[in-house]
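Removed: one protein chain of the complex. Kept in place: all other protein chains.
In order of appearance the chains are A, B and C, and numbering begins at 1 in each one.
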Amino acid sequence: MKSDQFREIKELVEILDESHLTELEVERKDFRVRIKRDVVVSQGPPLPTVTARDESVLSKETAASAAPESSQFVTVTSPIVGTFYGSPSPETDSYVEEGDFVKKGQVICIVEAMKLMNEIESETDGRIVKILVENATSIEYGQPLFLIDPVAIPA
Amino acid sequence: MKSDQFREIKELVEILDESHLTELEVERKDFRVRIKRDVVVSQGPPLPTVTARDESVLSKETAASAAPESSQFVTVTSPIVGTFYGSPSPETDSYVEEGDFVKKGQVICIVEAMKLMNEIESETDGRIVKILVENATSIEYGQPLFLIDPVAIPA
Amino acid sequence: MFKKILIANRGEIALRIIRACRELGIRSVAVFSEPDAKSLPVQLADEQVCIGPADGALSYRNIPNVLSAAEMTGADAIHPGYGFLSENAHFAEVCESVGMTFIGPTSEQIALLGDKSKAREVMLKHGIPVLPGSQGEIQTEADALAVARQVGFPVIVKASAGGGGRGMRVVGKEADLLRAVQAAQAEARSSFGHDGVYIERYFIDPRHIEFQILADVHGHVVHLGERDCSIQRRYQKLLEESPSPAIDDDLRKEMGKIAVKVARSVRYRNVGTVEFLLDQHRQFYVMEVNTRIQVEHPITEMVTGIDLIKEQIRLAAGQPLGIQQRDVTLTGHAVECRINAECPETFTPSPGSVSKFRPPGGFGIRVDSAMESSGRVHPHYDSMIAKLIGYGRDREEALARIYRGLDEFVIEGVKTTIPLHQRILSDPDFQKGHVSTGFLDRLFANR
Partner (left out) sequence: MFKKILIANRGEIALRIIRACRELGIRSVAVFSEPDAKSLPVQLADEQVCIGPADGALSYRNIPNVLSAAEMTGADAIHPGYGFLSENAHFAEVCESVGMTFIGPTSEQIALLGDKSKAREVMLKHGIPVLPGSQGEIQTEADALAVARQVGFPVIVKASAGGGGRGMRVVGKEADLLRAVQAAQAEARSSFGHDGVYIERYFIDPRHIEFQILADVHGHVVHLGERDCSIQRRYQKLLEESPSPAIDDDLRKEMGKIAVKVARSVRYRNVGTVEFLLDQHRQFYVMEVNTRIQVEHPITEMVTGIDLIKEQIRLAAGQPLGIQQRDVTLTGHAVECRINAECPETFTPSPGSVSKFRPPGGFGIRVDSAMESSGRVHPHYDSMIAKLIGYGRDREEALARIYRGLDEFVIEGVKTTIPLHQRILSDPDFQKGHVSTGFLDRLFANR
């Protein structure tokens, strides 16, 4: 995180702290901050808590378009380092498309590592909101692959 | 000044800053902090100003007794590095004693440097509140030698 | 020469390798576990790939992820550093099979020299002085007794697959032998998955001396003199120096010849270290060969002027050694202190945030560290946070330098072994060069 981001966080903490509200959230292109005041019964003043995330990787993928409200979604990340493939072979259809409904345990992509094809399964029932990686690109450990909305129900 | 003192000052600034008061003063054994908010007409929030002084040297001399309110006094500091003498020679009386009234320009001590005796003059009319240095001790540049109360008038 | 090297390691050795790459004009790829995302090597490498979570088994030891990262970045070689995959023969073999250069010896050499009793057999065959003991692993109880009687008590029972003090038992008298063999076998089985053990004569208070070896693929081998690593705590080295106060030119020549012979006996290539035990009568015995770069390699660099990591890379690329044995001279004296984030009394690790890190500088001081102010000591990994190296024209100057460097070193937020090093350096026996592997225990006993 850059030092000017720290500065901004500090300012936000102060803004909230001086108000009577309990939560403040600011989101910008590649930077999101949420500050919350826990309503606690204590002897000291209420302590604000800060959650900041550098979402530059995420924002790179979602471009500047209206990003879905990601906090309610499940992010499927890559458990291995390798090459992402959305379909079993170049000739066949993709495992899933955006908007598709998937079941927990359903194969949603493969990651090739050392000539081995590793099938990646959905961790939840839900709707594929966003595929975050282009076909046939290199991905690292922990890289977000899919956003799934777990509360969506097929119409 | 120790780092925990800095931390304390920071906390105090925050306390004042979050209040609607204009001044806060805390005094402890060897440490005193005064924080003031200038009541200014500005577009930004009022800026607090900090004045902190490490009075460990002072407190060493004044012991635990009620320290005089030094901010109103003039401090005479040494303009040179050398040895402090309160009298022209070991046989003679001191130039001044605590409680004496002095005139601006009056010699109040000598500092010996490289065998030369440098007479130090009072910068102001007033009463010698405190002699801060023992006779015949080494002193560095800028070291406080006397506290003078410039508003005191001979009875 | 390689165009891009992936560094399958972390911390100071990853940074050390990145620096060498940069000086050679080779691009570097840092792989990292999640908690290391902001570490100095990750900042300073040309490319970065996250390969797993904090647990080293799932990241830095994760062969598929490391190799995938190498493939996807187009690296043509992997430097394993020390620890992690550096002495993993299987990893070296997989690298070989996919055409990725493993910067180190061949997988067969790693496998052979990693099996201590097999390595012992090979060396015996080549007339290399090894510790008196069993020829290969102990097969029967009678075997154990016969060997122990022959070499004389005390003896030490060691696991063939062992290292770092595990699977070892010192036995003072015959009555305790069989129980010790069984215990060592059990420990070896659970630690290394192989219960083979062998027996050697046990020396009280020897020196731990090791010779640095360089070998090219054409069979040309030189040694770069010795390092004295006698200051240890439970087989963990703390402070090393080169040259050794116990070794003169004649003994260096003699031991160096044996070190080179050891390398030749297995057609060794790349850098390696031959570890010796040296007794008080100038008798020496080869203990084992380390098939990787050592933590303490910088002291050899300081006294020889040779950059061992650059040489390692050049040798792995198939380049011939540019020097002959006669070109190697040891100039001056170098000492290394390993600064660990540990309590200097109890050696319990002290992980946490390093609020301030200000390394010393100036003439004759070298610092190899991946720490910086606001960095973190992670509980998942090794507690070493810096290597401080002091160099001088002679031992006295080197010791004064490193002492001054320790004095100047500011590390706030975690406990470190700096006070322990100051104690060692202040010890009259140490100052006279009278050290052995028992030194540290005596230092603690004499308080």
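Please note the rule applied: a residue touches a chain if its C-beta (ideal position, glycine included) is under 8 Å from a C-beta of that chain, and two chains touch if they have at least 3 such contacts.
Just so we're clear, the structure is a prediction, and the values are computed from it rather than from any experiment.
The chain that is not displayed touches the following shown chains in the complete assembly: B, C. Here the missing chain is touched by one residue of C:119, C:247 or C:365, and it is C:365.
Within the complete assembly, C:305 is the residue of C:219, C:305 or C:379 that touches the hidden chain. Interface with the hidden chain, as seen from subunit B, comprises residues 80-83, 113-114, 116, 138, 140-143. Along subunit C, the points of touch with the absent chain fall at residues 15-16, 19, 22-25, 44, 298, 301-302, 305-307, 331-332, 358-359, 361-369, 372-373, 393, 397, 400-401, 403-404, 407-408.
Keep this in mind: only the chains that are shown with their structure count from here on.
An unclassified topology is adopted by the chain contact network, corresponding to no line, ring, star or complete arrangement. Spacing of subunit A relative to subunit C, judged by their CA centroids, is 42 angstrom.
Of all residues in subunit A, none touches 2 or more other chains. Touching of two or more other chains is recorded for no residue of subunit C.
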